[in-house]
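Only a single protein chain was left out; the remaining protein chains are all shown in position.
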Amino acid sequence: MGISPVLWQFLVKWLNASALFPREASTIAPYMDSLYFFLISITLVGVFLVATLIVTFSIRYRKAVHPVATQVEGSTLLEATWTIIPLGLFLICFVWGALLYFRIYTPPANSSNIYIVGKQWMWKAEHPGGQHEINALHVPIGQPIQLTMISQDVFHSFSIPEFRIKREAIPGRYSTVWFEATTPGQYHLFCTQYCGTNHSQMIGTVTAMTPADYKKWTEQSTSGMSLAQNGERIFASMGCNACHTGNAAARGPNLAGVFGSRLRLSNGSDVLVNEAYLRDAILNPSQHVTSGYTPIMPTYQGQISEDGLIDLVEYLKNLNSNERVQQTLTTSQSDQSAPQASGVVKP
Amino acid sequence: MHSAIANPQVEFPVPGAGEQEHEHVSLPQHRHHFATEEQQREAGSFGMWLFLLTEIMFFGGLFFAYLIFRNWYYDAFVTASNQLSVPLGAVNTAILITSGFFMALAVWAAEVRKQGLLVLFLILTTLLGFAFLGIKADEYHEKYEKHHIPGASFDTSQFINPAAYGLSEKPLAPDAAQKTQLFFFLYFAMTGMHALHMVLGLGILFWLMIRAQRGDFSSGYVAPIENFGLYWHFVDIVWIFLFPLLYLINRHPLAH
Partner (left out) sequence: MSAPSPTILNLPDQSTAQLPRRNFINAEHGLLSWLFTSDHKRIAILYLISITFFFFIGGAFAGLIRLELLTPQPDLVSSDTYNKFFTMHGIIMIFLFLVPSVPATLGNFLIPMMIGARDLAFPKINLLSWYLYVIGGTLTLTALVLGGVDTGWTFTAPLSTHYLNTHVITTASAIFVAGFSSILTGLNFIVTIHRMRCPGMTWFRMPLFVWAHYAASILMVLGTPVLAISLVLVLLERLVGIGVFDPTKGGDPLLFQHLFWFYSHPAVYIMILPGMGVISEVVSTFSRKRIFGYTAVAFSSVAIALFGFFVWEHHMFIMGVSNYSALIFSLLTMLVAVPSAIKIFNWCFTLQMGSITFETPMLYAFGFMGLFTIGGLTGVFLGSLGMDIQLTETYFIVAHFHFVMVGGMLMAFLAGVHFWWPKMTGRMYPESLSKLAAVVTFIGFILTFMPQFVLGYLGMPRRYHAYPPEYQVLNVLSTAGATILGIGYLMPMIYLAWSLKYGAIAGNNPWQATGLEWQTQSPPLTENFTEIPIMDHEAYDYDWLEHKTAQEVTHVA
């Protein structure tokens, strides 16, 4: 950032101690803070300049010492100066801010994903390993974490000020943000988009832990079923396995390994199969028909909660083979004749 | 509602030393805050154009919403649009254009000071306006009967299984069929807003007819007729956009 790290640490620590400045607890925080200080400097300079002009001119040209005004039309040079310099400074802010924005909203490839569902008036955090938290989020330090968020009802906004991240949880579509925590501790979690009566009660605690502590926590807090396992259960109980058997002649396309691939749709377009696509395809199947198949998939709008959808998405993300699909087919109610499969069926 | 067409209620006190303003006041409707009638007429006309600009922005919001949803749910919108009667819509378009023609003739009649023709053309414009609304009411009623009015009683079965209703449409999947409700919502909102403007216009037309009959516009004071003409043409133009957007999506020249 251009100033010595020692000086920087001192500055931030001093500000923090005075309770006027939030702690820096993520890797992106120093970047955010340096832009903030730059903007404050510009503001201070601007205000100081304007105040100085007003005060000095007021004193120098007050009526008592300057009784007759001299009419001045203007000065193109001055106009150009105070057009170009502010514009230049603002453009620097634009570029710097844009870079920071893209950084915060572009998760690195190695981030681990945690799902966040916002609803009136609580935050649900769902770890892939099956840990469910309400109004809390446990994360390891030193590991990029991507949050895939959605709202069940109205707009909410997930904010961790000390990590310097915030993004809206939108009804109807996923939004993502990422961070990497640097210091173990407890940090505020707020909902910052007004969402009704208990908007100010929709707060919680983010706990950053060392990787060892985090591992211990995940083992102690799991519900027993990972998200993907729950998704597999839903996949069978909702009858998805009846069409998406993985056979060549099946009524629905093969879903093993589909996540992350490019798919050609029946309307000719190509799509990347990501979380958003999967969710949309379950809710609005007729607009996401894979090429070569007919639009016979029913919609599950209103039948599966956002949590259920997340479970299904996690399941499909990790689905590599159809073996278990076919196994569950034999055990679930289905009037489609199922392929004969040997082997023990695991719950 | 425009001051230019209202009868003067409060006369400004005639200023003692200001003779030059009253050189040639020929019209009783001259408002004293205007220096000349020309200024008054130009101001009134400019005001009406500005007002129409605000109306464009107003309808623009609905058009914007329509364009987005049509883009997202094209198939549903096509199927839903096929429920609208193109012949009726076309007749309505012809009616409105003709009424616009008569309105233009009314403006001409006012300008050449032919009172009888003016009243006649205003009446014809009004009758055609009512005809338009009558056909619209009929269309709305048909939608009501078929349960295509958005809300609790909206029925998508005709879209999911058109063959059962004797239609040669492509059937829609249930989730896509739900989107037809959005089409009908926008249909009613846009044509309803348009109809509301027509009703207001018809109200003003009655008022103008009465005044025209009284002779208010027979001595060169034509601003209200001209300005209303602008309004009426605008309402006409909105319909000319609505008709193809709502009725003619994906219609091929060879009808179904």
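To keep things simple, chains are lettered A and B as they appear, and every chain counts its residues starting from 1.
What we mean here is this: a contact is a pair of C-beta atoms (placed from the backbone, for glycine too) under 8 Å apart; a residue touches a chain by one contact, two chains touch by 3 or more.
For clarity, every value in this text was computed on a predicted model and none was experimentally measured.
The chain that is not drawn here is touched, among residues B:60, B:116, B:203 or B:244, by B:60.
When you scan A:112, A:143 or A:192 for touch with the missing chain, the hit is A:192.
In the full complex, chain A makes contact with the omitted chain through residues 19-22, 31-32, 35-36, 39, 42-43, 46-47, 50-51, 53-54, 57-58, 61-64, 66-75, 78-79, 82-83, 86-87, 90-91, 93-94, 96-105, 120, 153-155, 157, 159, 161-162, 164-168, 170-173, 175, 188, 190-201, 203, 284, 301-302. Taking the whole complex into account, chain B touches the unshown chain at residues 1-4, 6, 9-10, 12-13, 15-18, 20-21, 31-35, 39, 42-43, 46-47, 50-51, 53-55, 57-62, 64-65, 68-69, 72-73, 150-152, 178-179, 181-182, 185, 189, 193.
As a convention for this text, only the chains that are shown with their structure count from here on.
Spacing of chain A relative to chain B, judged by their CA centroids, is 47 angstrom.
Interface residues of chain B, counted against chain A in their complex, comprise 73, 75, 172-176, 178. On the chain A side of its complex with chain B, the touching residues are 283-287, 295-299, 301.
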